[in-house]
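Please read through the structure below; I'll follow up with questions.
Here the complex is missing a single protein chain, while all its other protein chains stay put.
Then we have chain A:
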Amino acid sequence: MKKSRMGLSVLALLSASALALTGCAPGEPAAEDESTGDASAIITTNGSEPQHSLIPTNTTESGGGKITTSIFAGLVSYTAEGEIENEVAESIESEDAKTWTVTLKDGWTFTNDEPVTSDSFIDAWNYGALYDNAQSASYFFDNIVGFSDVQNTKDDPSGAVDEEGNPVQVGDPLAETMSGLQVVDDTTFTVELSSPEADWPLRLGYTAYSPLPKAAFEDMEAFGENPIGNGPYMLDGEGAWVHEEKINLVTNPDYDGVRKPANGGLEIIFYATQDAAYADIEGGNLDVLDAVPDSALETFEDQFGDRAVNQPAAIFQAFNMPYYLPHWSGEEGKLRRAALSQAINREEITDVIFQGTRTPATDFTSPVIDGWTDKLEGAEVLDYNPEEAKKLWAEADAIAPYNETFSIAYNADGGHQAWVDAVTNSIANTLGITAEGKSYPTFAASLEDRANDKLTGGVRAGWQADYPSMYNFLAPLYQTGAGSNYEDYSSEEFDNLLKEGSQAASVEDATAKYQEAQEVLLKDLPSIPLWYSNVTGVSADTVDNVVFGWDSVPLYHQITKG
């Protein structure tokens, strides 16, 4: 999950959602131009101070992510549409979707001239997975055989349990490396997964799977300050990263992959608020901006014309009703969820509150993901239908009368109040109940109640994809016992379809299974889909060929200037 700082009108605030964008939905590049531009021109763009030092396996938020993606090249990289193209990989093959053989191209080097070998990948992945290193992206390796051994899996002998009743873990990891990763030779290695995954290579464009040079393991802290990569860009010398200020990247002359830069480098300026960044692009101090502030949502498309971008992104927004609350489990809960969903006028809210920068949801994934559809069986439950909503609510009332105040919890530091109020108003007006938003001061506070099953009503939920796959939108959120399945939804039917999908022989079969799985979700509504966030961005007339990728980040390498 990439997390980014979302600006309110005045202050940038931590929020769990992020702004992103796409390629699959119709969207022309901001301005197509024949000119190749000045190959030495530096593109200035907005960013935010990375949360951690620039170690790919510890970078799961967008501020650091756009830098590590630029300075590292993994096995594959993503096109604007979210398809994978080989970078360092010559091939990634498997007979059974369980044991994968990866062959690397010859001739790739890090910017310190060290060759990129099988070990560069395996050592980096093992580092990322090892418990003691506490890397934020460690879960990306959890499907590789041996992952549980490098995590701390021994229960505390005293029988101590944490707040959620899970045994407290103590002692050293059982192993330093994952047994599922085996070197064959310098340019070949094998990966054994703990269960088959047909679209596993699709994950590999994510920055956590980047290779690391040997120098990194000598002093990871120092490396994170001045990382040495193999990507299209590299740091502009020691100290190119000025904390809280900016980072300067220049093209890597030795890079010969599919993202060969058409410009001379990037100057990524860190902004505390999106408003300041927007003022800078208006004032001519910035070339590309990938997040338009709320205050300009109404005007940016008129102001920037075809240099404005507003298209769906790989971000899904919803709210969940916890099963542990009275009225919200069993048949009654199912009826009430369906009633709520049909009581919300998504079209009007996305238009009025978000000025058309959200797209009403028709499934549980995103339009930029292959397999997205608005034709799922049962998708009509996502349409605004006040009569049906009232009818279902009355049926539920016949089971047990509801005379409570309905609420949706949100974190006040994330800019959610406006739409939560609109949604609860829509529900209140349609169903004739009292409904209101419940504000938590910070994201941390709302997460705590959510993780500990202490909510008193519904809760805002959102998801931004890590890699462009339907599986990534479904498994972490709705699978029994999954990490982000906070409301503890559990459906055997859904779990089975998900499993069949991940083991399917072809991508088409997998997609069909995932769509079927979503039809189960549409009946149960563990999460009530609201809309997909759009990516909103603008570029100045100094630059051309600005195209936003499926992950909401511009494809910096192809931007031309001058």
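Basically, a residue touches a chain if its C-beta (ideal position, glycine included) is under 8 Å from a C-beta of that chain, and two chains touch if they have at least 3 such contacts; residues count from 1.
Note that contacts and distances are computed from a predicted model.
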{"item": "Hidden chain of the complex, named as in its UniProt record, picked from \"Fe-S cluster assembly protein SufD\", \"Cbb3-type cytochrome c oxidase subunit I\", \"Dihydroxyacetone kinase, N-terminal domain\" or \"Oligopeptide transport system permease protein\"", "value": "\"Oligopeptide transport system permease protein\""}
{"item": "Option touching the unshown chain, where A:Ser94, A:Thr117, A:Ser138 or A:Ser210 are the choices", "value": "A:Ser138"}
{"item": "Residue touching the undisplayed chain, where the options are A:Gln151, A:Ser469 or A:Thr536", "value": "A:Gln151"}
{"item": "Option touching the unshown chain, where A:Val184, A:Ala398 or A:Ala451 are the choices", "value": "A:Ala451"}
{"item": "Given A:Val184, A:Val242 or A:Ala394, the one touching the chain that is not displayed", "value": "A:Val242"}
{"item": "Contact residue for the chain not shown (choose from A:Glu87, A:Asp123, A:Asp199 or A:Asp280)", "value": "A:Asp280"}
{"item": "Interface with the unshown chain - residue positions in chain A", "value": "1, 3, 10-14, 16-17, 49-53, 60-61, 129, 131-132, 134-139, 142, 151-152, 166, 169, 221, 224, 242-246, 269, 271-273, 275-277, 279-280, 282-285, 413, 440-448, 451, 461-463, 476, 483-484"}
